[in-house]
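To start, the structure itself, in structure tokens.
All protein chains of the complex are present and in place, except for one that has been dropped.
== subunit A ==
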Amino acid sequence: MSDAYSSGRPSSPGRDGMALLGRRTMLKGGSGAALLAGLQACAPAPAALVSAPPPTPREPGKRPLLHPMRGTLDQLIDVKCCIRPLRAAGPNLAAEIIGNALVVHNYGHGGSGWSLSWGSAEVAVGKALSVLPREIAVVGCGIIGLTTAVVAQRAGLRVTIYARDMIQRSRSFRASGSFTPDSRVALTEPAGPAFGDLWETMARLSWKTFRTYLGLPGNPVEFHDSYGLSDTPIEKRHYPPDPAITDSYATKGVPVQNSEFMHLSDRIKDIVPQAVDVPAEENPFALPYAQRSSQMHFNFASYAHTLLSEFFAGGGRFVNRDFHSPAEYGQLAEKVVINCTGYAARDLWRDRTIIPVRGQTGWLVPQPDANYGVRYKNVSMLSKGDGVVVQNNNPDIGEMLGVGDSMELPDRSGIEEGLRIMAPALVLKGA
């Protein structure tokens, strides 16, 4: 089993280094060192270093040999909380004049900011280009701001980012980092049918752009198998409208039930892998029912480094600045400004249509050997380069979870509960 498993494991730089270290221990003396140097010179290092981990091999009728995932509290190294900026009508991509500056907005993507970042930036930069600028300002350096800046550079513009923090300290870095392009991105009624087409354009463009980052050093973007597990046969969840609930966003200013949320992912299911049932003989887990899907995710540290490197290599400038009012946008040297301030736009731009939706993630020590994800009873774990991300989406109220909640303090007990719930799902068959 271990041999078969080893043959399918990813070849990470860390593992290669440790393997060499083991050889170094055996090769004592100068001749050993010379031999080691020869081995290193002959090794196909570039391929080993830049390749993305290969998927776990799957053979029809056989269980994939997975490495056990540790879901114990002693592995917990961080709990992060952030607020998704949900706008009922979808992201704000409108333009307006402030002073003598054209301000193009690009904020309010709910739980889909990472996933829609490239497509949304394309829309915003396109509007900025309409007045033929040679240089622009981008306000905000979360995933939307930084991506927008890079897209503007690729369009030939000189770009200055004004922000109070770089992406590593932004709310974007407190997300879970999976491709979830229609997560709390809009409400059906206020967004209207036209939003679906815009969303699809943004989602497809983003998906294709993310694919250009697959296999790069550091694996900024990766695919892993993600298993949905259950004690009972798995059925797709639906949230039909509850006729007993007469209130809605229109009367309350916030959604009051799941059926109000817009679900659009079916529009791109021709390219985004869908969940498939795993036959019992191929189910590697002890639980009886499993579905498997291929999940794209983003490794924050590597991805941010990659984008920032491109931004600065392209002559980008970063200015540390906090804005206190929209009028200050009009005082910038650049006369075209793209506003990518995320949830902060609620106060800065007095956009009260932004609805806070609280989310929280726990992070375990990275487990590169366990290169997959698991979902069970509304808890999920996904092994990423920067750690195993844990989400406890209980109580089971679907997308209503966290709606209207702007408390951004982490709650460790929620992650502890999630790990307790998840424990039986991590047991592999035959373990």
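By our rule, a contact is a pair of C-beta atoms (placed from the backbone, for glycine too) under 8 Å apart; a residue touches a chain by one contact, two chains touch by 3 or more; residues count from 1.
Please note the rule applied: contacts and distances are computed from a predicted model.
Engineer: UniProt names the one chain left off this complex as which of "Cation:proton antiporter", "DsbE family thiol:disulfide interchange protein", "ABC transporter ATP-binding protein" or "Cytochrome c"?
Structural biologist: Going by its UniProt entry, the chain not pictured is "Cytochrome c".
Engineer: Just to verify: which one of A:135, A:277 or A:408 makes contact with the chain not shown?
Structural biologist: In the full complex, the listed residue that touches the missing chain is A:408.
Engineer: Looking at the whole complex, which of A:197, A:231, A:266 or A:347 touches the chain that is not displayed?
Structural biologist: A:347
Engineer: Of A:134, A:237 or A:324, which residue touches the hidden chain?
Structural biologist: A:324
Engineer: Among A:169, A:252 or A:412, choose the residue that contacts the chain missing from this document, as touch is defined above.
Structural biologist: Only one listed residue reaches the unshown chain, and that is A:169.
Engineer: Could you pull out which residues of subunit A are in touch with the chain that's been left out?
Structural biologist: Spelled out for subunit A, the touching residues are 80-81, 164, 169, 174, 322, 324, 347, 405-409.
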